[in-house]
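Can you keep this structure in mind? I'll have questions shortly.
Excluded from the complex is one protein chain; the other protein chains are retained at their positions.
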Amino acid sequence: MDTTSRANALSGAKLVGRFRYLRQNKPGLKSFTQQNLPMNVTLAQAETIIAAAKKKATEIDTKMDICVVDAGSNLVAFARMDGAWIGSVDIAIKKARTAAWFMMDTQALSPLVQPGESLYQIEHSNGGLITFPGGVVLKNGDEVIGAIGVSGSVVENDHAVAEAGAAAFDISYQGQSTRA
Amino acid sequence: MDTTSRANALSGAKLVGRFRYLRQNKPGLKSFTQQNLPMNVTLAQAETIIAAAKKKATEIDTKMDICVVDAGSNLVAFARMDGAWIGSVDIAIKKARTAAWFMMDTQALSPLVQPGESLYQIEHSNGGLITFPGGVVLKNGDEVIGAIGVSGSVVENDHAVAEAGAAAFDISYQGQSTRA
Amino acid sequence: MDTTSRANALSGAKLVGRFRYLRQNKPGLKSFTQQNLPMNVTLAQAETIIAAAKKKATEIDTKMDICVVDAGSNLVAFARMDGAWIGSVDIAIKKARTAAWFMMDTQALSPLVQPGESLYQIEHSNGGLITFPGGVVLKNGDEVIGAIGVSGSVVENDHAVAEAGAAAFDISYQGQSTRA
Partner (left out) sequence: MDTTSRANALSGAKLVGRFRYLRQNKPGLKSFTQQNLPMNVTLAQAETIIAAAKKKATEIDTKMDICVVDAGSNLVAFARMDGAWIGSVDIAIKKARTAAWFMMDTQALSPLVQPGESLYQIEHSNGGLITFPGGVVLKNGDEVIGAIGVSGSVVENDHAVAEAGAAAFDISYQGQSTRA
């Protein structure tokens, strides 16, 4: 998908809709939220997430840096697979923090930060954002309670590994995964 | 409006003209300035501005980070609405500071920072600028005495909330608002 | 109190004891925590805190910068009183963040960071700490859910104003204040 079509795929109007959606409690999840689950991802959950991400990375023959942060964007766990790029340490951390800071996957930001688009150069905030794919939110029902960031290969692989980590979290934590 | 036409809409030459204009005293305001009004927005004014911005943000169903700085770009007041993006704390502050630093709304900078335009990559200065809409200057007559920065939704909403804050300042301070 | 006696007043052993104490649920507060109060200070609470701090600052004839952060050390609200030091903007923020980061009032750190003491030069972490008085934690029962930081006068005044803000929070939020 080129830049223009990606930008069209998530216009400002769609972002508003998405944002509202995230703010609404879906009926089936409302009672879930009322059960008072923790607001932040735990270390045990983060370890489960990282193990699943490593497994996926190995399956697709990549070497990844993997980071899990809490809702406040603070580091919970990190792992660099042997031989993974050193430069991806910071990128994995920034992807996770960016997802947590804005409560959305980093790939949702990619079209909005292109030249001429509404959030152009937002990366200069917060000591540096990463706005390409690989950061994925972790949710307790509708609440974002953390994020995973992955870097070390092409962004499609980075995102796939992050999704695999997040899916393991969904299943272990919520008994189901809504991910593809 | 595409990137090119937006860039044309506020060329470097126009910007210089605009800057000169801001430096001229308009007759009706001259006497106002001569009354020796304070050079910086006060905390009481900043609180009025933030209250109006919060009201507007609620009306349009958004959650915003709102910042007011003085003419020197130093923080005067800040408020993060419950549930607003944490990543927007820094963006709201940087929008307000950028507006104060350059004595113009941040949206006036947007076309000038695009690839090939005259201020391309200016965001690397001053520890990080934000050059998309949401930063609005606060003026005493023709003098910029502060700025408001808002972040937390799409930039159109950010700017509208900043304008609402600035309009409350205009009315309470100067007896009129020239804003839409 | 000189440096040595202050250092003795909070030895490493005492710190361990204090830390354990903070980790224990006090009986009377346990049921309170179980009521599921929010994990982070809200904006309304932060505004109450800042109003009380401003009142105290005025009473003792000082001009203060006042900051409230959440449990994750992210900004919730800020106010600079007219005429307060600009240099104290950052100090107030760093005091609040330091208290939140280490779940203790900044004055508890002061003796430990002196030359020859165990945490000497800890200020180089986290982009800069402030380890003298003026940062005070905000607690929901035993849980730290935010902090207030105050700067603008001598540290005794800074701390007194921070305490006044925190006391207003205790009373409005918990129906009592345990502060002197």
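The letters A, B and C name the chains in turn, as written, and every chain counts its residues from 1.
Methods note: a contact is a pair of C-beta atoms (placed from the backbone, for glycine too) under 8 Å apart; a residue touches a chain by one contact, two chains touch by 3 or more.
Bear in mind the structure is a predicted one, so any value in this text is a computation, not a measurement.
Novice: Need the list of shown chains touched by the one chain that isn't shown.
Specialist: Checking the complete complex, the chain left out touches A, C.
Novice: Can you say which of C:Cys67, C:Met81 or C:Ala100 touches the chain missing from this structure?
Specialist: Residue touching the chain left out of view: C:Ala100.
Novice: Would you indicate which residue among C:Ile122, C:Val155 or C:Ile171 is in contact with the undisplayed chain?
Specialist: Of the listed residues, the one touching the omitted chain is C:Ile122.
Novice: Which parts of chain A face the unshown chain closely enough to count as touching?
Specialist: 42-44, 46-47, 72, 74-82, 86, 89
Novice: In the complete complex, the non-displayed chain touches which residues of chain C?
Specialist: Residues 12-13, 15-16, 19-20, 23, 72-73, 98, 100-103, 115-116, 118-122, 124-127, 129 of chain C touch the chain absent from view.
Basically, only the chains that are shown with their structure count from here on.
Novice: Which chain B residues reach two or more other chains?
Specialist: 86, in rising order.
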